[in-house]
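Removed: one protein chain of the complex. Kept in place: all other protein chains.
Read from first to last, the chains carry the letters A and B; within each, the first residue is number 1.
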Amino acid sequence: MKATSVEPTPYALELCGLSKRFTLGGKMFSKKRALYAVSDVSLRVPRGQVMGLVGESGCGKSTLAKMLLGLTPPSEGDVLIQGKSITHSDQKTLARHVQPIFQDPYSSLNPRRRIGDIIALPLRLHTTLSSQERSQRVTAMLDLVGLPKRATQQYPGQLSGGQRQRVAIARALIMRPDLVICDEPTSALDVSVQAQILNLLLDLKEEFGLTYLFISHDLAVVEHLVDRLAVMYLGRIVEEGSREQIFAAPKHPYTQALLASALTPDPSLDIPDLGLGSVQPDPSRPPAGCAFHPRCPQSSPECRERRPSLPPVDLHGTGRVACHFA
Amino acid sequence: MSNNISTGITNTSAPLLKVTNLQVKLPVAAGTLNAVRGIDFEVQRGEMLCIVGESGCGKSMTSMALMGLLPQRANITASQLNFDGAELLSLTERQRSGLRGSRMAMIFQEPMTALNPAYTLGNQLCEVLRRHRKVSRQQAKERAIYLLGKVGISAAEERLDQYPHQLSGGLRQRIMIAMALMCEPDLIIADEPTTALDVTIQAQILRLLRDLQREFGTAIIFITHDLGVVARIADRVAVMYAGEIVETADTTTLFNAPQHPYTQGLINCIPTPGKTPPGSRLQAIPGVVPSLIGEVKGCAFRNRCSRAEERCTTAPALIQATQAHAVRCHFATSPVPSTAIPCEVLHESHQR
Partner (left out) sequence: MPDSTTPLATRTSPRLRSPFASLSARLPRHRTLLLGITITGLLVLIALLAPWLAPHDPYAQSTANRMIPPVWHAAGSWEHMLGTDRLGRDYLSRLLYGARISLFIGLLAAFISGLIGTTLGVLAGYFGGRVDAVVSYILTTRLALPVVLVALALASLTGGSLIMVTLLLGLLLWDRFTVVARSATVQLRDAEYVQAAQALGASLPYILLREILPNIAPALIVVATLEVANAILLEATLSFLGMGIQPPLPSWGLMIAEGKAYMFFQPWVIAIPGAALFMLVLAINLLGDGLRDISAPGGRDE
């Protein structure tokens, strides 16, 4: 499965032992401390599938996304896209393969550029098309994401949140990347608009044969959209498996709590009691042993001392879980 | 009660809060923003009323108007804004601030901005009580410690000396809840109190809020956009759209037999495990929320509604479907099939 293999890999994205370390402090009066935002993440995303990535704020999912986009270099490990390592490829080459869709459509579009210029930017950077050809491609793309042609002349401030997110999607997809990193693409949108954008993402995936890494904290949306799911807790993947496996029988206590905490609009159900206690995780001081043990309802002395390891990625893509009790 | 408003004889059967024809208008650059366009509702003692709606529907404006926290330039009118016998709009600013924090308290979405970073938590908690009640520092501190225990904060005494930035988001929201409860208010307005929190923390805070509400018998107006939260926590629900309440009902009725096409659309457009097959198309509500600048004519939802017809260009009246179920829709009188009306999936339109 290395870049040297002749056969094209069936994976759009492979992460091998990926870590990101930040140094905290080290200024005049404080001691230096290492913070692992992401540690030892290995994951494979088959081409044409949607891989969900869930976890709470500070679990490292956004840092992971930044590394995949080449916005921050990994401290350890490697990222392979279509079987090729991105460590030595420049940002421009990487950009043709991976594109982001960010959470906040209010801040992801430059307020002082027209929509037409925003969507045409990838074409200007990566192609030698004439301005007329560019504007044809932009119009075609606008049509695909359901915006009228006249939007090219407008500024982001003149569009609604849903329309802006359509623009962000158009910009991400106009160069036909292989992999799209969707970082909470609907969480800043109203509920009634969220469904429009999710439908659009699903349609475009079919149309272009895209692979998505879909980062979200909304488990109902994740269950609707993904083929596989990875659950992160304090920088590590604690469980990974197919949608059916995880949603039908979550094995890690954290996954179980996450699934239980998803509130479906069913008035006959009560507010779930997760039994997690009121401790909140601090990424800069991860507990020894299993990082989840201070909140885990089943924790044992072993959990406090020894960190359970996640089995390596296997070829069959069966579920993996990092828990002593699984 | 040490405030100087005579509330008359407290009648326990009368609603705690009665709002009739509340309107909020805000002057903005392009004209007048009709943020709240004549809403009526009641809150009973000890009741959890959820106001649900999307951004810009007027739900937060409503809560700010009730608290008296809107800017001076906002024009607030109401036929009735009655809080436990006192007509809020006829009170002086001094009387209103005597009510705030004492008999009606507020919990905000972002606890970090609602807490003053320059003071310790103990200082801020005790200050609320000492501003409204004649109690000693020691008594105030004791109540703070008692309530911190109630909101599930361990080592309460040490926490009192900490500053807001030393706490996580979930803990800060617990502090906000404790602060809201300091004076034993009759009404708490919680504006998206769990939106900024992680899902596991959200579940804990919701449980806490609901348990405390039952224990203390406080009425809560819970403002949110999340139908999942509404279903689990509310006694009664008011759905707001474009500055109006379009449907009110008890929670079970609202989710099982919604009548307004907007409520139906909202419920249908979120993926529900077990109901929506994964990967299938969701039933989106087409179009976008209308602008509330200027006069809105007719039903505000008609340009997104699959049932809209000629008569929808006139404003629908509030129709009482059952005694506890009111709907602002022309179709509400005719019996509506219990299966939800499918919304056609259309691209976002560009109406202005």
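We adopt the following convention: a residue touches a chain if its C-beta (ideal position, glycine included) is under 8 Å from a C-beta of that chain, and two chains touch if they have at least 3 such contacts.
This one's a predicted model, so the numbers in the text were calculated from it and none came from an experiment.
Engineer: Which candidate, A:L15, A:M51, A:L109 or A:A260, sits in contact with the chain we can't see?
Structural biologist: Only one listed residue reaches the unshown chain, and that is A:L109.
Engineer: Of B:G38, B:P193 or B:G287, which residue touches the hidden chain?
Structural biologist: Residue touching the absent chain, from the options given: B:G287.
Engineer: Going by the contact rule already stated, which one of A:R47, A:H126 or A:H324 would touch the omitted chain in the full complex?
Structural biologist: A:H126
Engineer: Among A:A34, A:L71, A:A140 or A:L269, which residue is in contact with the omitted chain in the full complex?
Structural biologist: Going through A:A34, A:L71, A:A140 or A:L269 one by one, A:L71 is the residue touching the chain not shown.
Engineer: In the full complex, which bits of subunit A touch the chain not displayed? Write them out.
Structural biologist: Residue positions of subunit A that touch the missing chain: 66, 69-71, 90-96, 98-100, 102-104, 106-113, 121-122, 125-126, 154-155, 157-160, 168, 171.
Just so we're on the same page, only the chains that are shown with their structure count from here on.
Engineer: Would you mind writing out the residues of subunit B in touch with subunit A in their complex?
Structural biologist: Contacts found on subunit B: 54-55, 152-154, 168-171, 174, 198-204, 206-207, 210, 225-234, 251-252, 254-256, 265-267, 269-273, 276, 278-286, 288-289, 304, 345, 347-348, 350.
Engineer: Looking at the complex, which residues from subunit A come into contact with subunit B?
Structural biologist: Subunit A reaches subunit B through residues 56-57, 146-148, 160-163, 166, 190-196, 198-199, 202, 217, 219-221, 223-226, 243, 247, 257-258, 260-274, 276, 278, 280, 282.
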